[in-house]
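Note that one protein chain of the assembly has been removed; the remaining protein chains are unaltered in position.
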C-alpha cells in the first residue's frame, strides 16, 4: 500500500499531462516510457532531437531494428504515417523556437524556483550535456520526472541546486515517485501525493517548504 | 568596326570567366544572358536566389511556362537532371556562406576600389535591394557587367560611388561595352578593350586612372 | 481569419510572381478587412498591371491577387521587404505611392538578411551578425563588430502574428511539400509566426507525403486551407 511509485507509474502520471495535438519531446529514461501511456482519444506526436516528429512506438521485434530509425537515446523506433525527418538545425529550431508543447526530462536536482540540474554529476567531472539545455529553455512546458530522493535518501528538490545547472527557472511541473509538484511564482505547490503518504512525509524529504494545494489529492492515474 | 559591344557580346565575354564545375549566380539583365554562352566542355550550374541550383535554359515555348519554375528575375526556366530546390534561408546560406564560385551583377556605378552601387537610383528615392547585397558580399568572385557610361555619357566607373552602395570592395572584374577591367589592390587594370577603341578613349570615359596591363589586347570572345 | 486584428504583423510569402503566393488567403484577408497591417514579405505587392498583350515573358508580369490589393483597400501601414517597389518607376506599385505620400512606413531589408531574420525568429535566435549591408545604408544605426578580421553588422529576428503561406500539398498533420521554385520564403515564414495558415492545392492523409521530402513539419502549421478553384493563380 505504502510504496513509492514505480517508474512506469510515474511515466503514466506524466503522460496524463499530454493534451490532444501536443508535440512532445521525451528525454532518456523514465520520460521515454511516457510514450506508451498517452491518454485515449488524444493524438500526441513525439519529437526526437536527431530529427523526426511523429514516430511510432519503440520497435519490439529485433528483426525490425534499423540503425537509421532511432530516437535520441539510441532506441530503435518505428515508422508511423505522417512521420517527417529533418536535420539537427531544424530539429533545434523547433526546440529553441518554442515549438515544442511539452518536454519531459529526467533530473538530478530541481530548485524551488524551477532551476534544473540534470547533466553533470560532480563526482564524475565530465558529462554529456546533449540537447537538455536547449530543450529546458525552449519547451513551452517542461516536466521533470525523477525519484524524489537520491539513492542515499537525500532530497533532490532543493532550495538551490548544488550541481551544475541545465537551465534556470525552466521547470513547470515535477513528477516524482512520491508527489506531483507545481512550480509557481509563489513557490512549490504540492498537488498530488503517492497513495499512503502524508504531506509531512513528503515535506521531510523535500528541502524547500512546500505549499499544500487546497485540493491536494492522491496521485491520479 | 568601332562600335560598343552589344549586350549579348558582353554576356559572351562574361561567360568566358566561368570555369568547369562553377556554381554561378546571374543577376537580372545582361548577366542572365551569360547562361547561354558557357564555354564548351565546361559544366556550370546556375544558382537562383528563390531556391534552385542546376536549372536548364530559359523556357522558350510558352506552353512550358510554369509559375513554379522561375529564376529570381521571374523568367520561366526549365528543369535539368540534377536540379535541386531549397528555401530562401538555405539559398542565402549558399550565398553568404561563400559557396558561390562566381556571381555576375549589373551595376550603376563601380568605384576604383571595387565598391558597387547597383540598387538605388537617387532620382527615384526608393528601390528594390533584392539579394544583391548578400551576393556582392558572399560570392567568391564578383563580376559586374554594365555599359561603360550612362545614357548621358557620364562615367559609371568612378573614384567614389555617389549612389547608395550595394557593398564595399566587392567587385573583382568589370566587363563593359568598351573594356574588361580587373579590380586589384593597386587599382583598376585595363586588360581588354573593344575592337577599334584606344586606351585613351576608354580612359576618357573612366574617372579613375586606369593601369594598362602589359598584355592588353582586344576583348577576347 | 477572423482573429486577424487591426495592427497585426503578417508574413506573406512571395517571390517573383504567383508561384508560392497565398493568393486565396490574401483575398480572404482583403474581405476580412483588418487594418493597419504590417506586411513582412519579399515584395510588397506586385505592380498590379494586367498581363501584357500576348504572352507574358516573366511570371512577375502575371496578374494575381497579391498585397497590392490590401494596400489599395487601405489595410497596410507598414512593410518590411526587399522588393518594396515596382522594377519600373513608370509603373509604381500602390504601396510605393502610399510610401512616397508619407502614409506608410517602409523598412528595406536585403533579401538574404530578410530570410535569415525570419529564420532566426522561428528558431529562437536573438539576433545575428552578417556581413551583408556593411558600408551601406542598411548598416546605419546598427551595431558593428569585427569578427576574425571581417566587419559584420547585427541584425534582429523577425516574427509575426500570422504567416500566410502556400504549399503544394499538406497532410492532415500540417506536414508540407512545395512545388519547385515556389518553395522560397514559405518554409521559413511557417516557423516564425504565432499562427501559420497555409493554402494548398491538395490535402492528403498522414502517410500520403514522402517523409524524406517533407520540408515543413506540421508542428509549424496551425491551419490548412484547400484552394477552392483549380487552375486559378
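For reference, chains read A, B and C in written order, and residue numbers begin at 1 within each chain.
FYI, a contact is a pair of C-beta atoms (placed from the backbone, for glycine too) under 8 Å apart; a residue touches a chain by one contact, two chains touch by 3 or more.
Given the structure is predicted, the values throughout are model-derived calculations rather than measurements.
K.L.:
Specify the residue from the set B:96, B:148, B:168 or B:191 that touches the hidden chain.
P.N.:
B:96
K.L.:
For the chain left out of this view, which of A:3, A:129, A:199 or A:221 touches it?
P.N.:
Selected residue, touching the omitted chain: A:129.
K.L.:
Which candidate, C:60, C:75, C:111 or C:130, sits in contact with the chain we can't see?
P.N.:
In the full complex, the listed residue that touches the missing chain is C:130.
K.L.:
I need the residue numbers on chain C that touch the omitted chain, in ascending order.
P.N.:
For chain C, the residues touching the absent chain are 116, 120, 123-131, 145, 147-148, 150, 152, 156, 177-178, 180, 210-213, 215.
K.L.:
Which chain B residues would touch the chain omitted from the figure, given the whole complex?
P.N.:
Within chain B, the residues that touch the unshown chain are 23, 45, 47, 53-54, 79-86, 89-90, 92-100, 138.
K.L.:
Provide the residue numbers of chain A that touch the chain removed from this figure.
P.N.:
So the residues of chain A touching the unseen chain are 48-52, 62, 65-77, 85-89, 91-92, 95-96, 115, 121, 124-135, 137-138, 164-168.
Simple rule for what comes next: only the chains that are shown with their structure count from here on.
K.L.:
How many angstrom lie between the centres of chain A and chain B, each centre taken as the mean Cα position?
P.N.:
Going by mean C-alpha positions, chain A sits 55 Å from chain B.
K.L.:
Taking the mean of the CA coordinates per chain, how far is chain A from chain C in Å?
P.N.:
37
K.L.:
Suppose each chain is reduced to the average of its Cα coordinates; what separation in Å results between chain B and chain C?
P.N.:
27
K.L.:
Which chain B residues reach two or more other chains?
P.N.:
none
K.L.:
Which residue numbers or ranges of chain C touch two or more of the other chains?
P.N.:
Only 119 qualify.
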